[in-house]
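These notes are about the structure you will find just below.
Only one protein chain is missing from this complex, and each of the others stays in its spot.
Order of writing sets the labels: A, B and C. Residues in every chain begin at 1.
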Amino acid sequence: MNDNILFHTPRKDVSIVLCGEAGQGIQTLEFFLTRIFNISGYHVYATKEYMSRIRGGSNSTQIRVSSDHVRAPIMRMDIFIPFNIEALKHLEKNITTSTVIIGDKENLKTEYNIFDIPLTRIAAEIGGKIYENMVAVGALSKLFKVNPQDIREYVKTHFNRKGEEIVERNIKAVEEGYYEAEKVFKDAEINIMKSTDVKNHIILNGAEAVALGAIAGGCNFISAYPMSPSTGVFVFLAQHSSTFNIIVEQAEDEISAINMAVGAWYAGGRALVSTSGGGFSLMTEGLSLAGMIESPLVVHLAQRPGPATGLPTRTEQGDLNLALYAGHGEFPRIILAPGSIEDAFYLTQKAFNLADKFQIPVFILTDQYLIDSYYNLPELKLNDLSIETHVIKTGKGYKRYLITENGVSPRGIPGYGEGLIVVDSDEHDEEGHITENLNLRIRMVDKRLRKMKLIEKEVLPPELYGVEEYRNLLIGWGSTYHCIIEALKYLNRNDTALLFFKQLYPVHSATLTYLEKANKIIFIENNATGQFSKLIKQTTGVECDNLILNYNGLPFTVEDLVEKIGRVI
Amino acid sequence: MNDNILFHTPRKDVSIVLCGEAGQGIQTLEFFLTRIFNISGYHVYATKEYMSRIRGGSNSTQIRVSSDHVRAPIMRMDIFIPFNIEALKHLEKNITTSTVIIGDKENLKTEYNIFDIPLTRIAAEIGGKIYENMVAVGALSKLFKVNPQDIREYVKTHFNRKGEEIVERNIKAVEEGYYEAEKVFKDAEINIMKSTDVKNHIILNGAEAVALGAIAGGCNFISAYPMSPSTGVFVFLAQHSSTFNIIVEQAEDEISAINMAVGAWYAGGRALVSTSGGGFSLMTEGLSLAGMIESPLVVHLAQRPGPATGLPTRTEQGDLNLALYAGHGEFPRIILAPGSIEDAFYLTQKAFNLADKFQIPVFILTDQYLIDSYYNLPELKLNDLSIETHVIKTGKGYKRYLITENGVSPRGIPGYGEGLIVVDSDEHDEEGHITENLNLRIRMVDKRLRKMKLIEKEVLPPELYGVEEYRNLLIGWGSTYHCIIEALKYLNRNDTALLFFKQLYPVHSATLTYLEKANKIIFIENNATGQFSKLIKQTTGVECDNLILNYNGLPFTVEDLVEKIGRVI
Amino acid sequence: MATNPFDMQNIDIAWCPGCGNYSILKILKDALLELEIKPEKLVIVSGIGQAAKTPHYLKTNVFNGLHGRALPAATAIKAVNPTLTVIAESGDGDMYGEGGNHFIHTIRRNPTITNIIHNNMVYGLTKGQASPTSLINFKTPVQVEGVFNAPFNPLSIAIALDASFVARAFAGDYKETKEIIKKALKHKGYALIDVFQPCVTYNKINTYKWFKENTYYLDDSHNVYDRVEAFKKAVETEKYPLGIFYINPNKRTFEENLAPYKNNRTPVIERKLDKTKLIDLIKSKKNS
Partner (left out) sequence: MATNPFDMQNIDIAWCPGCGNYSILKILKDALLELEIKPEKLVIVSGIGQAAKTPHYLKTNVFNGLHGRALPAATAIKAVNPTLTVIAESGDGDMYGEGGNHFIHTIRRNPTITNIIHNNMVYGLTKGQASPTSLINFKTPVQVEGVFNAPFNPLSIAIALDASFVARAFAGDYKETKEIIKKALKHKGYALIDVFQPCVTYNKINTYKWFKENTYYLDDSHNVYDRVEAFKKAVETEKYPLGIFYINPNKRTFEENLAPYKNNRTPVIERKLDKTKLIDLIKSKKNS
C-alpha cells in the first residue's frame, strides 16, 4: 500500500478530503489543519460543502496543500479521511486507485484499502469522540512532515483559554495520531516544496474578506437578518463592533434591515446589508427607495441556489438577474463580483466609496463557495485605500437634489451645517419635497439616469488571462475565477484565453472589442440559464457559442471545467 | 365666436377636456357624459390624469366623442371646460385658437374668449356647487344634439336611489345648462355621425376588464393590499364577491397577499394578486416560492412611475424588467400585456388557464393609463372561453413532482383523492420532501425549466399593423396600442408598420423574422430606458435604431407620437 | 400499540439527538391519532427553520413555504377549503420575527388554524443567533455582549389582540402538552400554542432543566375567560406559567365571515362559475 504514487513523487499539490457528519467537528479540523500546514510552510486552500442541518448527514472539506498557490476545488482526492461509513459512501464516486484512504478500519467496515488509524479507540482513551479530529491532525502531520513542536505550540495557543487539561489532552491526541501514522506509513511521506514567505501570510475566507473590506471602507452600521451563506459577514462585524465603532443590529426581517441601512446613510452613516437571495427579494422595495432618494447603499448579496429556499447551504451564481433588475422603476446601480478573497476585500472597500460618490446602491455579489472558502495570501495592503466621504457641510437654502450637469447633487446630512435635508420616496423637487410637476419629473429622471455616464467612466475593465491572440474566449465572473484559471493552465492551449469580469454592471465598453476578436465565445457560469451571457448579449449584441453551466449546488471543479472546455474548443 | 371651425365642419371626432380640483366631481361628470353620449349613438373614449391627493389640485379628463372608435389620448382640446382658474392654467399650454372654452366667465377671470355658462350661479340656485357638473352636462348635450328626453331618463335611473328630490334637482340642472347653451351657442352644433350599434355596446375601463377577465377565468380568491393604480380590480371583485363566490381579503401587506394566493392555489383555489410596483417588489420572494413549488399564480401588476413611491397616480411602463426578473433563482413565467380593454379581459381570463396548465406565475402587466381609461365596445364574448382546470384526483403514492417528459407534473390538491400533497420551498424530491440529493437537484431544475419549451409553443404571436412591406418597423407593447395605431393612421405611410406585442415573455420566435425585414426599428415605450428593446435585443441580438420614450407620468398622445415618429422615419 | 397513520418509514430526521422537536413531533402525531383526524384531510403549513421541518416527518399534506410566511398560506388554505384541518407550525424566529406582522393580523382574522410555535428562544437552523424570544443577556455570535432587546411575549400580545385561544406548553411534558394541542385542534378559530422547546445545541441556558425549574402549570382557579387575568399571567416571568391562558369563545371565525360562506358552506373550490350571472354583469355595463 505504501507504494501509492502519492508517496513516491514530489508533488506540487495534494488534496486532502475530510468527511463526517455535521457537528462532528470537520470544520474545526479544517481550520486546524490549514493553519498548521501554513505554519509549516505550505500554501493551503480549503473549501467545504455541507448540508442544511446541525447534526448528522455528511459534510466534507477539501484541503489543498501546495508549493505554490492553488485555489480551486478539484475532484481528485489524494488523501481521503472518512469519519464514518456514510462519509465513505458520500464521496465514494471520487475514490480512485491512487486515493490514500485513512480511517478507522473497525468503524468503516469496507472493502477499500484503508490506512488504519484507530481514531475512535485512541480518542476514547483520551477523553471522548471529540478528540478524533486531533488524532487525524497528528496522523496528517506525520505525512506532511510538520514539525511536532510547531503543532504543540499551536495547540497550546489555540486551546489556551480552555484550560491546561484540555490543552494536554489535545496534545496527547495529536501525538498519538502522529505515532500511529509512523507505524502505518513507515517512511512514506509526502513531498511538497515548502516556502518560507507563506509563513507571513494571513488566512482568510470570503466572509472575513468582505467584512474586513467593509471595515476598511468605513462601514459603521450593519443591519441584517441571519441567512446562509451571508451570515458570516454579519457575525464578523458583530465580533468587532466595539473596536471599530460599528452599530450592529439584527433586524426583525430583511425589510427592516435595508430601511435601517438607508436611514443610516441619510444621517451620515456608512451602512451595509448582508443577505442572500430570499432575503434580498424582500429588500427590493428598499433598493428602489435608495434609487429614488439617491441614497448610497452597499448590499452584500451572497448567492445560494434558488428558487425560494432552494439549497440553503450550497452555492450558485443564480441571482445576477435579481441584482441587475431588482426594484421597481429605473435607477442606476453598480454590481461588483469578487473572483478571489483579495477581490472580496478590495472590492467591498471600494463599494463604500463608489456608493458614497455616486449616491447609488452598489452590490457585492458573492456566493456560498467564495464565502466559505479560504486560502493563505499576503497581508492586505491598506496604504492605498482611503475612505472617501462625499458629505458636505450645508448652508442655508441647501437643496438635496440640486440638478447638476453630471447628475450628482452634493449630499448633506442632518445637523451638519445650516441646511435642511429633505428626502422623499415620491418624485420630488430640488429641495426634496413631493411634487407633481411633470416637467420636473422628467428632469429628475434624467438627472438620476445621467449618473450612469459618470459611473461608466469608472468601470473596472475585464481582465484577459492567457494568450493575447485567442480563438476561443472563455468568459467568467465572480467566484469561478481561480477554477477557470487553473483549468486554463491545465489545458495549456495557445488559442484560448479567459476574459474575467469582476465588475458585472455596467458592462465595460471594451467588452465588444474582446468578443469580436474571438472565434468562439464560451461562457462559464454556475447557474442554469447563463445569466451573464444574456447581459452581454443585451449589451453587445454578441451571442455566445457555448454555455458551460453547473447548477447542482456545488462549484465547478477544475477537472470538470477541463473536460467541458476541452469538449467545446 | 360661433364661427369656430368646430361648429362648421362635420367631424369624425371631438375632444372634450374637463378640468377641476380633486373632489369636485370631474370623475362623476366623465362617467355621466360618456354614458349619455353613448346612449345618443356616439362612440366614446375617456382618459384621466389626476394627482395623488383627495381634495384640491388639478385633475382632468379627456373625452373623445366620435363616429367610429378612437381610443387614444390626444393633445388637441376641441372643447375645454375649466372649472376654476387653476384648471385653466393647468391646461393652458394645450389651448389653441380653435379650442372652444366653456365656463363660468365670472369665476375664471381670464383674457380668453369664453362661452359663458354661469355654472356657479345656476348650481347655487338649484342647491349648491355639486350641481355645476350637471349644468355642464346640459350645456354639452345641447352642443352634441343629445335627445333631452334621453338625459332625463338617464338621470332618473342614475339618481333613483337618492330620492325624488335629488332626481328633480339634477334634471333641473341639466335643463338649465341646456337652456343656457341654447342662448350662448345659438344654432351652433357639432356634427358627428351617430351610429346605432353603439347603443348595444358596453362601457368598460381597464380595471373592470381585468376584474371581469378574472371572474371569467374562474378566480375565486383575491388577496391584495390597496395600491394605486391596482386597487380598482380589487374593489370590483370585492363588490361582486357574493355573486361570484370570490373570497376577498385585504391583506396586512403585500407579502401576506402573495403567500395567501399561493396557499389558495395549493388547496385548489384560483387566486389573483393585484398590485403595483412597490407592492410587487415586496412580493418577489413569494413569486420565487411559486416558481419553486410550481404553483400556478396570476399577478396583476399595474404599473405607475417609480422608483419607490414615485408618482402614485400616474402612468409608466417602467416595471417590465421587474416582472421579467423578479424573484431569486431561475424559473419559468409568462408576461402578458393588454393593449386594449378587450385584451385586458381576454388575456386575464387566459392567464388563469395558462397558470393552471403550466403551474407557473403569469403576469398581467397593465398601467394606470389602461386601468383608468374606458371606451365603448361590443359585449364580451364568453362562448369560446372556458375555465380549464388541470387538477387531478390523486391516488395512493401520488407524487406531486413526478418527473415527466414535458416538465409538468399532474397537480393534486389536499383532500381530493387518496394522495398526499407535499410541497416544499426547499429543493425537493418527487414526493415533495426536502432533499439534498444534488443529482436530483439537477433533474428538478431541468424539469422546471423544461416547461419553458412547452410554454414557447403557445406564445401569442406579435401582430403586424399597417403595410406588409415596411421599411420602418415600430414596436410597441401594452397600453400604447391604440395610440400608436392612431398615429400610424394619421401618418398614412406606405413604408411603416407596427409590430405589436401583447405577450412580452417568452418572446415569440417569429420576432426575428419581422425585425430582419425592417430597415429601421423604432421602439415606442412609456419608460426612460427602453426596457422592451433590451429584451428584444437580448433575445434576437437585434439592436433598435430609435427609441421613442416618454416618462413624464402621462401616456403618449397621438400628436406626440406623430411628431416623434415623423422625426425619425 | 396501534400504528399511527401519521408515521413515516425510513426517514432521515435532520434534528440533533436530544432536541425538543422530537417530543413535539411525537405529541402532535399522538394528538392527531387520538382525535381521529385523517392524514388526507390535514394540512400542515410551515415556514423555514428546524421546527419548520416538522411536517416532513409526518405522513400528511404539507405546505412548507417561506420563512415567516406560514400563516397567510394557512389562512388561505382554510378559506378555500374549510373542510380541511389546518395547522401552522414553525419556530419562534419564523413566527415572531420574520412573520411577526402575519402573527398579529392572523389573530385579528381568527381563522380556524392551530398555530404551534416551537419556542427554543434561538435561531436554530442559522446556527444560534438570538430570536425575538431570547432572554436578556443571552450571548450569541451576533449578540456578542448578550441580548438587550426586550423579549417578545407572544402570549401577552395575543391576549392584547383578544386572540380566541392562547396557550403555552412545554415539549418535555408529554401528557399536558398533548391535552393542550388536542383542545386547540378542537377549538373553532385561531389557537396559539407557544411550546417551550429545548435546543440542545445552541441554547445552553434554556435547557430541559431550566424549563422544568422555571415553569409551573396554571391551576383550575385560573379563569380562561378573563382577559385581564390572562394578561397578568402572561406577563409573569419569575416563573413562566404553562397551560391555557385565555379563551374568547365569542369570536366569529374568518371563514364564517367571508362573503361566499354567508349562506352556503360548500368550499369555494367546489363551486362553478355561473356564466349567466357573468353575462348579466357584463350587460349591466351597458350605460350603467
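Assume a contact is a pair of C-beta atoms (placed from the backbone, for glycine too) under 8 Å apart; a residue touches a chain by one contact, two chains touch by 3 or more.
Note that the coordinates shown come from a computational prediction; the quantities given were computed from them, not determined experimentally.
Listed by label, the shown chains that the missing chain touches in the whole complex are A, B, C. Between the chain not shown and the residues A:170, A:259, A:348 or A:546, the one that touches is A:259. Checked against the hidden chain, the listed residues B:150, B:252, B:342 or B:430 yield one contact partner: B:252. Residue in contact with the omitted chain (choice from A:111, A:197 or A:379): A:379.
Residue-wise, the contact with the chain that is not shown comes from A:414, picked out of A:128, A:414 or A:566. Summary of contacts with the chain left out: across A:14, A:87 or A:212, the touching residue is A:212.
Taking the complete complex into account, residues 23, 51-57, 225-228, 231, 234-235, 238-239, 241, 248, 250, 252-253, 278, 308-309, 312 of subunit B touch the chain not shown. Taking the complete complex into account, residues 35, 38-39, 154, 200-204, 208, 212, 215-216, 218, 220-221, 223, 240-249, 251-253, 255-257, 259-264, 266-269, 271, 285-286, 289, 293, 379-380, 382, 387, 413-415, 417-426, 432-434 of subunit A touch the chain not shown. Listed here are the subunit C residues that touch the chain not shown: 97, 100-101, 104-105, 107-110, 132, 144-145, 148-153, 156-157, 159-162, 227-228, 231-232, 234-235, 251-252, 254, 257, 259, 262.
Basically, only the chains that are shown with their structure count from here on.
More C-beta pairs in contact connect the chains of B-C than those of the other pair, out of A-C and B-C.
The centroid of the Cα atoms in subunit A and the matching centroid in subunit B are 45 Å apart. Computed from the mean C-alpha positions, the centre of subunit B lies at a distance of 41 Å from the centre of subunit C.
Counting partner chains per residue, subunit C shows two or more touched chains at residues 48, 66. For subunit B, residues that reach two or more other chains under the stated contact definition are 255, 285, 289, 293, 424-426.
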